[in-house]
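Some chains have been omitted; the remaining ones sit where they do in the full complex.
Read from first to last, the chains carry the letters A and B; within each, the first residue is number 1.
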Amino acid sequence: MAYVDIVTILAVLQFIVFAMKVAGARGRYGVKAPATTGNEIFERYFRVQQNTLELLLALIPGLYLFSRYLSPVAAAVLGVIYLGGREIYAATYVRDPAKRGPGFGLSMFPVLVLLIGGLFGAVRQAVGF
Amino acid sequence: MAYVDIVTILAVLQFIVFAMKVAGARGRYGVKAPATTGNEIFERYFRVQQNTLELLLALIPGLYLFSRYLSPVAAAVLGVIYLGGREIYAATYVRDPAKRGPGFGLSMFPVLVLLIGGLFGAVRQAVGF
């Protein structure tokens, strides 16, 4: 269970690092709060952060429910794949948004496996198998 | 407890479906990443997803804390109402944002009941009743 907790915290810290890069890009590209548009490169950093926010909210319940019903170790491994996928996503998106596909897929895939696995396990328990 | 877990995963999967519709609307209405504006219909899909992100983050703690302190079955029922309310919200918002009120209310109401019920239960336990 501690492994799942470690992966959860690493995913949140990764998200905070992406947020800090947005703050840095504000200064570098002259996008003053509250604006979030006006510079293409800033907008890339901002969208990386926003997309990670969305996926992180799906990842965390997936991690814990997959872990409860199926396997904590497999949940943690899927979480590590997510972390790597997000790093690739962030790096490629900032260079060229059109190239964001593979990193997106590599981080979305483990999230879907966690959610669908967790759903399978919870339904199995609810129907009493 | 498994019922609450099932509702949680369904709510996350519903959110992912809304996100996929945003991705589809990007292509259909020619809004290239990182932009999130420029086409009114795209912006409706995008706002449905964003608003659901906000509500989902309030729903999940509400589900588990209401479940722990009051009733897992009632929590799951409130979660199902939320799921239906969000479907109505998404369908009406995309057709006409001015009509989004009822679906919003029907998904916001169970979230508030979950949170206030959970708060009541947690405070009652903290003061030792």
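FYI, a residue touches a chain if its C-beta (ideal position, glycine included) is under 8 Å from a C-beta of that chain, and two chains touch if they have at least 3 such contacts.
In this text, all values refer to a predicted model and were calculated from it rather than measured experimentally.
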Where 2 copies are displayed, count of copies in the complete assembly: 3
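Quick note on the criterion: only the chains that are shown with their structure count from here on.
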CA centroid of chain A to CA centroid of chain B, Å: 19
Chain B residues touching chain A - in the complex, by the definition given at the top: 2-3, 5-6, 8-10, 12-13, 15-16, 19, 32-37, 49, 53, 56-57, 60
Of chain A, residues touching chain B in the complex: 37, 40, 43-44, 46-47, 53-54, 57-58, 61-62, 65, 68-69, 93, 97-98, 100, 112, 115, 118-119, 122-123, 125-126
